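Only a single protein chain was left out; the remaining protein chains are all shown in position.
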Amino acid sequence: MDRTRLTTPRVLVIFVVAGVVLQGLQLYEPLVKLANQGATLPLPGFGYALAKGAMEGAEYGLLGVLKGPLKATSAGIAAAVSWGYVLAVFFSSKPPK
Amino acid sequence: MAEKKVGKQTVRFEKGTYVAGGAAVVGRKEGEGPLSASFDLLLKDDRYEEKTWEKAESKMLKEAMYLALKNADKKKQDVDLVLSGDLLNQIMSSSFMARDLQLPFLGLYGACSTMTESLLLGAMLTEGGFAKNVLIGASSHFCTAERQFRMPVEHGNQRPPSAQWTATAAGSMVLTEQRCPVRIDCGTIGKVIDAGIKDANRMGSAMAPAAVDTILNHFADTGRSFADYDLVLTGDLGYIGKAIAADLLVDAGMDPQLVKERYDDCGTMLYDRERQDVHGGGSGCGCSAAVFSAHILKRMEAGELSRVLLLSTGAMLSTISPLQGESIPGIAHGVVLEVC
Partner (left out) sequence: MEKKDIAKGYEAYTESFTPKPPYLKNCLWAFFVGGSLCMLAYFVQGLLMGGGMKEDDAQTLVTVGVIMIAQLLTALGPFDTFAKKAGAGLIVPISGFANSMVAPAMEYKKEGLVLGAGAKLFTVAGPVLVCGITASVIVGVIYWLTGM
């Protein structure tokens, strides 16, 4: 983020997609076994979870593929959306110092 | 038969147009800076007891205008016309201020160059006999600018050292045809100059060429140079932009010693670089508006400065132009104030 003109959202998107692609090539799984939370907590880890869900769903056909990614990441997304919204309703932004 | 036009871009005010008074309202960070003593109202809370940042900015502009009228010893009924602008979409701050003020209003958009744009136009209308007293102003607010142009305030993003800090400030002046100690001598209308900088975190670099272009054209039109002015002051080029502008001016043949002594930038004056974390320096319409309307005017009225060239500098990008791959064009309008 320091060296390129890429903005934060673009960097995050690249990382997520990288996670998906690496897992698609079955390269991310060994990293997870090695680093555990070191590999799953960062954003490529989110991509890994999405891809893993899709790949496991592939065994059940197209419907499985479509159900897979969101099923795997459902807890994280549900928590982020609901908790995030509730907090936003009750808290407001403050001016920086 | 435009007899008041001088050279290519300059207009001269001969009939007599004066600055009756000025005032500035600033936010917390600005009130903790080196120029705090010259500002008329220092806010402890940038929210100014309003529900939204936009309402707060509008209130600051309105208050600056009321204080300017007080300093100018004039009443609201004396004002023929209000000219103002800000950074917000559809100039929200000025529009809602005008709704409260209930005076004839012409809204302006010049990004951060709005202060001298309104000075120029206000002077032209007074000079042309279209108004006896004109109230001008400009405002900006850190939070309204961030949420419109950049990231939400609580977002955890790192700002590079070149990024500038939008000032939470509003400045206003009262222009009049009645004789006052400070008069408006002439003004130079700037052209939009695009040097190809695409990074919004390098605003100073983007705007410097426009400022230099206007300064050089002003000197060419009037036959003057740095030696004729006590101070040449740009609005918000910041530390980096100021250094670039100084370098470009010397490159163009200006006397380096005079440039060093007499050229300055409001963005570098508003904050204390050591104490306050502002990275590239101050920016925003309010930056030059507050410094010109309070600090500079007071120094002129005290006799410390006799002739100054003020240039508010604006970056003419929109909220979508960078996303479409466009670079950031700049513009700078110059106005000469003189003690008579």
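A and B label the chains in the order they appear, each numbered from 1.
Definition applied: a contact is a pair of C-beta atoms (placed from the backbone, for glycine too) under 8 Å apart; a residue touches a chain by one contact, two chains touch by 3 or more.
Only a predicted model underlies this, so the values are computations on that prediction, with no experimental measurement involved.
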| item | value |
| --- | --- |
| Sites on chain A contacted by the missing partner chain, in the whole complex | 1-3, 8-13, 15-17, 19-21, 23-24, 35-38, 40-43, 45-47, 50-51, 53-55, 57-58, 61-62, 64-66, 68-70, 75-77, 79-81, 83-85, 87-94, 96 |
| Footprint left on chain B by the chain that the document does not show | 51-52, 147, 151-162, 195-197, 202, 205, 208-209, 240, 243-244, 247, 327 |
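Heads up, the rule we're going with is that only the chains that are shown with their structure count from here on.
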| item | value |
| --- | --- |
| Whole-Å gap between the CA centroids of chain A and chain B | 45 |
| Residues of chain A defined as touching chain B within the complex | 1-2, 5, 8, 93-97 |
| Residue numbers on chain B that touch chain A, as the complex places them | 27-29, 46-47, 142-143, 151-155, 157-158, 160, 168, 198-199, 277 |
